[in-house]
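Apart from one protein chain that is not included, each protein chain of the complex appears where it belongs.
Chain nomenclature is as follows: A and B, assigned in order of appearance, with residue numbering initiated at 1 for each chain independently.
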Amino acid sequence: MQHSAPDIALYTKVLAGLLLLTLLTFVQPSLYHMTPGKTAVVQLVIAVMKIALVGAFYMHLRRETAYLKGYVLLAFGILMIFFLLVGTDVVHS
Amino acid sequence: MPSFYRETQTVFGTHRNPVLQWIFTTDHKRIALLYMGVMFPLFFLAVGAALTMRAELFFPGAQFLQAQTYNQLFTFHGVTMIFLFIVPGIAAALGNFVLPLQLGARDLSFPRLNLLSWWLYVIGVITALSSLVTGHGFADTGWTFYAPYSIRTDAHVLSTLSAAFILGLSSILTGLNFIVTIHRLRAPGMTFFKMPLFVWGLYATAWIQVLATPVVGITLLLVILERTLGVGIFDPTKGGDPILYEHLFWIYSHPAVYLMILPGFGIVSEVLPVFTRRTIFGYRSIAVSSASIAGIGYLVWGHHMFTSGMSDTARIVFSFLTFLVAIPTGVKIFDWVATLYKGSIVLATPMLWILGSIVNFTIGGLTGLTLGALGTDIHLHDTYFVVAHFHYTILGGVIFMFLGGLHYWYPKITGKRYDEIRGRIAFGLMFVGFNTLWFPMFIAGFLGNPRRYFDYLPPFTLYHQIAGVGAVLVALGLLTVLYNFYRGLRDGGEAGPNPWNATTLEWHIPSPPPLENFSKIPYVDFDPYEYENGEPVVQFDADFRRVR
Partner (left out) sequence: MSEHEMAYDRQGHPHPVPDFHDDYGGEKFGLWVFLMTEAMMFGALFLLFFINLYRHTGAFGAASADLNVWLGGTNTVILLVSTYTMGLATLMMRRGRTGASKRLLWGTAVMAAVFLGIKAFEWSVDIHHGIYPGSGILDARDDGTILFFGLYFVMTGLHGLHVIAGIALMAWVLLLIRSGGVRPDHTIVMKNVTLYWDFVHLVWIVLFPMFYMIGA
């Protein structure tokens, strides 16, 4: 655990990045107006970037052990498989 | 040192009252017994429901039950057996007791969370059973609570759903506890591939508990909201989709069956080396296969839905994935048979249960492949064939393995020996009775006898009557087990630390164990099943330093 000033600076920089992405979230539909479906996709991409920032820096995933990172990815991967398989059924119904 | 029966640690200070010393304990060994104390009576209640149904079905036509009552009985049997007994199952009962011992630890990582798991379990049990005496009677939906019937029925579904949610939480917390314990509290030197295979089974199980249970938890919560608020997600009259309910329900409930069997497989892998007096064949492949079964098991749930109206594409995908999951199980069975080959087989009672379970599970597993094939499943879905399949795997497999484990660890838990002859008689009754009860049902189902019906057409009578005889033998077998355990407690001989001459760490401490398990934690630089000329290789001195 580091106990030095850069930590606060890092948190603040990440906050700035998140606020910027949030601003983008608000203005994206007015900048590029699309169908609800396509808007959802773009919004998800922005959301994933925010999740990556929060996960890596606020939740310190970057500094965690390889197996913890592996398990988090495992859980996410299993969730994606549920989406994929149920989605396959829905799309083909 | 006094045994854990004499002293304990509790969560709120100390108590003089022995009841409080049990229900507020944080000792994993006592918590295991607390689970058993609630689980086993519930098991026998559910067996009673089954015997009642078998009696009603001994002849075609109505004997003494109404159709609605019959629906409630099989729902009660399913809900009790699955949510109240087999999901906590081996992990809560034997896992809680044995896991820290096999790891060389003094307790689980979170002992108070463990107690909370038990309390949640008890609250779930009370909530589930309350609907027997409240509302419009016990749920009649089957344990699967399919929408839209579960949204519409008058029966008291809310309390069963709430109970299942609470029980799910209990299961999740136990799984979390086991995962962290296995990662953090292994004795120094014990790498993952030096852990006993029962621990591997519990580890794979714990990940299923943790990742799959939340999905069914939220699904059941949604059904509660549908019933109370009219949300509309599964209700066709509001644009909802009942097939989505089935997807979400089986996303948990299929992995749930692996959650039931994996600790059982772990017990088989524990018992076989001891009673063949040699190390297990293929330790690594068995360990990896446990993880693979857990992993692939997440992918196959759609095979419960082949006739639901799911798309053809999805059906083909799920059928293919279902065939895949048989492979790691096949690897295990091969490894077990290879262990038996050229081993010095000792047919002690635990070994009989384990060998019986392998036979039963092989039959059950193969019939699962029959059901996993799309064409045959269309014919067999919702018939007795399915019921026979899962009773062969869960009763013939998991319960037989559970009983084997109970007979194996009985001396360690109680410090006493039970009578071997009586044990073998009980096994014989159960093995013969079980197969008499369930094998005819494969045939009846194949010939078209539907499941969950309170009656059947006269041509099927013989099958039900043979099954009825089998049911009586099963009941007798179970009672003999109970009686054997009781007599063992009352006037069995003293067991000593290692009556089976086994190798894993729990057999190096007194029976029953003291509160803190180990006087000193050993350093583990050996494999779990090292035998030489039929004798354990590893020996410790009084300070738990290795001398051989």
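Convention: a contact is a pair of C-beta atoms (placed from the backbone, for glycine too) under 8 Å apart; a residue touches a chain by one contact, two chains touch by 3 or more.
Source: prediction; values computed, not measured.
Considering the whole complex, the hidden chain is in touch with A, B.
From the set B:L20, B:V231 or B:I425, the residue in touch with the chain omitted from the display is B:V231, counting the whole complex. Contact with the chain not shown here comes from a single listed residue; of B:T219, B:T329 or B:T349, that residue is B:T219.
Note on the undisplayed chain: of the listed residues B:P88, B:G240, B:P273 or B:G343, the one touching it is B:G240.
Checked against the full complex, the candidates B:A105, B:M195, B:V325 or B:A426 give a single residue touching the omitted chain, namely B:A105. The set of subunit B residues touching the chain not shown comprises 104-111, 172, 176-177, 179-181, 183-189, 210-215, 217-219, 222, 225, 229-233, 238-241, 244, 248, 251, 516, 520-523, 525, 543-546. As for the chain not pictured, it touches subunit A at residues 1, 3, 7-8, 11-12, 15, 18-19, 22, 25-26, 28-30, 35-37, 39-40, 43-44, 46-47, 50-51, 54-55, 58-59, 68, 71-72, 75-76, 78-79, 82-83, 86-87, 90-91.
Here, only the chains that are shown with their structure count from here on.
Here subunit A touches subunit B in the complex through residues 67, 75, 78, 81-82, 85-86, 88-93, going by the rule given at the top. Of all the residues in subunit B, the ones that touch subunit A in their complex are 183, 211, 215, 243-244, 247, 251, 298-299, 302, 309-314, 317-318.
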